[in-house]
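For subunit A:
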Amino acid sequence: MNWLVNTLGSSIGKKLLMAITGLGFCSFLAGHLAGNLTIYWGKDAFNSYAAHLHSLGPIITMAELGLLFFALVHILTGTTLFYQNFKARPVRYSMNKSAGGRTIGSRTMPYTGFFLLIFIVFHLINFHFIDKTGTTIYQIVHSAFENIGYVVIYVIAMIIAAIHVSHGLWSAFQTIGANHVKYMPFIKVVSYVFSLIIVIGFGFLPVYLGYIA
Partner candidate 1 sequence: MQLDAKIPGGPLAQKWDRHRFELKLVNPANKRKFEIIVVGTGLAGGSASASLAELGYNVKTFCIQDSPRRAHSIAAQGGINAAKNYTNEGDSIWRLFYDTVKGGDFRSREANVYRLAQVSNNIIDQCVAQGVPFARDYGGLLANRSFGGSQVQRTFYARGQTGQQLLLGAYSALMRQVGTGKVKMFPRREMLDVVAINGKARGIVARNLITGEIETHTGDAVVLCTGGYGNVYFLSTNAMASNVTAAFRAYKKGAYFANPCFTQIHPTCIPVHGDYQSKLTLMSESLRNDGRVWVPKNTGDKRRPQRIPEPERDYYLENKYPSFGNLVPRDVASRNAKEQCDMDKGVGETGLAVYLDFEDAIKRDGKEVIEKKYGNLFQMYEKITAENPYETPMMIYPAIHYTMGGLWVDYNLMSTIDGLFVLGEANFSDHGANRLGASALMQGLADGYFVLPYTIGGYLAGTPLEEITTGHSAFKESVTSVNDSVEKLLSINGKRTVDDFHKQLGHIMWDYCGMARNDEGLKKAKGMIQQLRAEFQENVLVPGSKKDFNQSLERAGRVADFLEFGELMIIDALSRQESCGGHFNEAYQTAENEALRDDENFCHVSAWEFTGKDKEPVLNKEELKFDNVELTQRSYK
Partner candidate 2 sequence: MTKTINLTLKVWRQKGQKKKGRLETYKAVDISTDMSFLEMIDVINEQLTLEGKEPIAFDHDCREGICGMCGAVVNGRPHGPEKGTTLCQLHMRHFSNNDTIVIEPWRSRAFPVIKDLAVERSALDRMIQAGGFISVNTGGAQDANAIPVSQEAAELAMDAAACIGCGACVAACPNASAMLFLSAKVSQLALFPQGKPEAAKRAISMVREMDMLGFGNCTNETECEAECPKEISITNIARLNREFYKAGFFSAEK
């Protein structure tokens, strides 16, 4: 198994770990969003979606553990990369200027990542690790977003998530080696569209729940 450690522990291996876990999160987000959209069909639809999800039982537990594992890998690897990359340039430039390669997304990956970590903990405490007896998930969510502070936090968090994904998604394809002159422009467009969907899809929900529904 030494070879596996060597391969995954190398600079490219670490990238691969980031890419695969990152792609995992992207697909999770897609699924999560699809589920959340049931809110627009009213509270019954949303509640029944939640109930259906919970009825999956062990499968959902497995998925949760999987996500937790992915998160640990993503966070630990990301932190290692951040530390190593910081150390790779002991004396900084007194003047920094981009040639146009970097984007807001790529520039801020560690920071947006860190913020998202805090947000996810916050989000889980609010909606996941909460006593759901005698209430429905719709009610919990709805009452939460009547608080303007929550709405603001969630909208900002979704903008940050989108920024993170705008670099992360295409970058994951580059990392796994899928960069081709014919397809890369398409992949980049998909990344930006996906980020936009995240902002609009997730970001509009709190507003909808808090002020429209």
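Basically, a contact is a pair of C-beta atoms (placed from the backbone, for glycine too) under 8 Å apart; a residue touches a chain by one contact, two chains touch by 3 or more; residues count from 1.
Selection rule, in plain terms: all candidates are chains of the complex that A comes from, given by their letters.
Note that the coordinates shown come from a computational prediction; the quantities given were computed from them, not determined experimentally.
*Asks:* Using the definition of touch given at the top, pick which of 1 or 2 touches subunit A in this complex.
*Replies:* 2
*Asks:* Can you name the residues of subunit A that touch candidate 2 in the complex?
*Replies:* 2-3, 6-7, 10-16, 81, 84-85, 87-102, 106-107, 109, 167, 171, 174-181, 184
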